[in-house]
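What follows is a single structure, written as structure tokens, with notes after it.
Below, a portion of the complex is reproduced, with chain positions unchanged.
Each chain carries a letter (A and B) given by its place in the written order, and its residues are counted from 1.
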């Protein structure tokens, strides 16, 4: 139950049709804490597939729509006690902005998959639209939902690392090491299609997570960067590998390594941060631990759920230490926090500060600027400013 | 949606009141796949606390009960289309059997937390009752729900390890290393109270998982054992540490190490099995990987979700490799499989073979026999036969 409303939040979904990976994740994330109820959806680009998915999900046929435009229009007409309060957008990238815009205009809160847009300009315009409403907009940069990422952020925030000097962040996957988009793998297909993915593949799909994760944990702003983009698989228009040298405001430096062709890697997102007093290391594939590296003593292995962790970390966990939480749980933290904030807004009460911890539309704009700068750097073959 | 019924299965819960750990886990596990709907409950031993929890969960007050006896009676009176189809029993151990018995008698399927009972006799009687009905009874030995545990089982089954020789299994926790039951920690309190926990603590709470996990993966039956039980914390009646030497039918040997006072350990369940051709190693705290140890080649690191895994493993996973699944997901596999089997029974159709993969009441009887034998061995200070 949403604690402010005393009932579940009604949500609808755009995208997430049969076989879609991320739509399924969103639905499980929404279900996990029992604070959301799926009541409507436009799940696919064809009416037939949308209705098929609605039926699989047990949705009332009257609330399944053949297009997202219909859905926005029809839902807006329903009585306030019936209509969806929030929409989850889980389409390919190019639709994020138009869909979000339409639902925002209908007064409906938005939870949107990342990257926010396909260019910074439309991202900025969307952010301005959001800010002109009183609506909540959450971007599912899900990796910041992990409790030990939140612990990392707290450690930086309270100065445990001293002044941050160096960031080493990596997101290596291997699933695109062969041209599987050519043989009809749907996930690969749209990610390698500029019309749907936007102007980048590795950067947009996973580099954006690296950028977001680093900013979330450190608060550092990029001043300039130098990117090297490569398409290793023959015939690809978009890069499947990108490495970026980064200079932040204040003098810190970073290295971002991202790849979709690092064969044998699964979902190898990792983050290390070194300050002048201590460092930290986290790996998404072992998300329940955070290593804190000390100058003069043994490294600490902090574990999710432990009583000694910070309040933001403990706020975002469900189980005691040693009972692994994973990807869906981290995702669910974004849903729960955004949902509770939406509940507070709907109830006309101030949200809990700890619930405000989810990625915003502004974060999406910053992400688009990072991607555009990296593309510009690659084009110019050198350093560029942001 | 339950695929056979085209709707969610209606379930009620006995136990799982405010602050209960395992009740919350069961609810999330049931929610994760959207195939269950919680519609009734008797959540606590006092009416007040039960209604409080019902309200928190958004349950209709008419379906919240002050006692499980009332709940069984009232639900049985409801129209078949309204009443619960399955009950989840998440009470302290001593209530498992009486509660299960009552709901079975009311024709309601059962999902029950472990250990099944507080002695083998009542466990056996319950098993006979179950078998005299056509009802499904699932025991939530959740660790067998992990996809890589299922892979381990398949590797043994297809002979990849050769003939199993040696089992090394451990379940080490540290949370009871001090007498926290004396200061009112509820989880600790009932586990150290013979009236509610039964005649053992470490064996009943975690040794039972070890026993179950080994049998699930290897199929080995214990012929004799020698146990050493200790209460390290002063004032404890029940053992908080137990080590067991095991001899299986066919000549294999095992060592089980369990402890609730291994300070600093969190939920340290691990399993290693060595055959005459290969071995395997799995750790619950890193559940997404399974190491296969070969005689003449490099060890393999198998990872959850990988295409090369066995059908039973892949049947019980939701995400691609590298996207960690955890404790709740494993638990949810038991719910989903049991729920689908119940759905098939309700629909009068044969269940899918892969859905039959959940722990049965018979498994609970075997577990009780293991615990009783270990207690007998400790009393006699030597080897005993099963």
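Keep this in mind: contacts are C-beta pairs under 8 Å (C-beta built on N, C-alpha and C of every residue); 3 or more make two chains touch, one makes a residue touch a chain.
Because the structure is a prediction, the values reported are computed rather than measured.
The complex is a homo-oligomer: 2 chains are shown here, and the full assembly described by the structure file contains 4 identical copies.
The working rule: only the chains that are shown with their structure count from here on.
Remark: chain A and chain B have CA centroids separated by 34 Å (rounded to whole angstrom). Residue ranges of chain B in contact with chain A, taken from their complex: 1, 6-8, 21, 24-25, 27-28, 31-34, 56-58, 173, 175, 265-268, 284-288, 303, 318-329.
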